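A single protein chain has been omitted; all remaining protein chains appear in their positions.
And then chain A:
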Amino acid sequence: MPAPMAHPVLKNGVGTFIPQCRRLVFHYCERSGSSRGMIEYVKKDLIEFAKEHPHVEVIVTPRPSKHPVIRGLYLNGKDKVVCVRNMEPKDIAGKVQLLKESAGNRMKVFKKPVISTTESVRGIWSPFHTTPHQI
């Protein structure tokens, strides 16, 4: 089997930064009370948000008889869904911020303090390259 083809790997933020959130979909229900805050947010703040973030496609669509949710779709093909039932517009703005700034990756526990894909500049310690131990 031939070796897998090597590709130049993206280091997002080096050279340029590509925002990872591509679309935000706002679902609300017109009749239920849990959507009250969401409706207020959509009426008051969402247009401003859409203008400030032209790289995010904003879609507002009703979803009757269901709690309001915000769905973020990302460039890595994944999505994140946040339920915003009974929330005030201020809190919803926080959730929108969260979805907008996320890269769409799943939550992960980082066990090592440093994660790097590049070699250490100092190199790995070698017993052969140190001055011999004097007894």
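Everything that follows uses one rule, which is that a contact is a pair of C-beta atoms (placed from the backbone, for glycine too) under 8 Å apart; a residue touches a chain by one contact, two chains touch by 3 or more; residues count from 1.
Throughout what follows, contacts and distances are computed from a predicted model.
> Going by UniProt, what is the name of the one chain that was not included in the view, given "Trafficking protein particle complex subunit", "Ubiquitin-activating enzyme E1-like", "Large ribosomal subunit protein mL44" or "ER membrane protein complex subunit 3"?
"Large ribosomal subunit protein mL44"
> Take the complete complex as the reference. Which residues in chain A touch the chain that isn't displayed?
On the chain A side, contact with the omitted chain comes from 5-11, 14-16, 18-19, 22-23, 28, 30-31, 39, 42-43, 46-47, 50-51, 54-62, 75, 117-118, 128-129.
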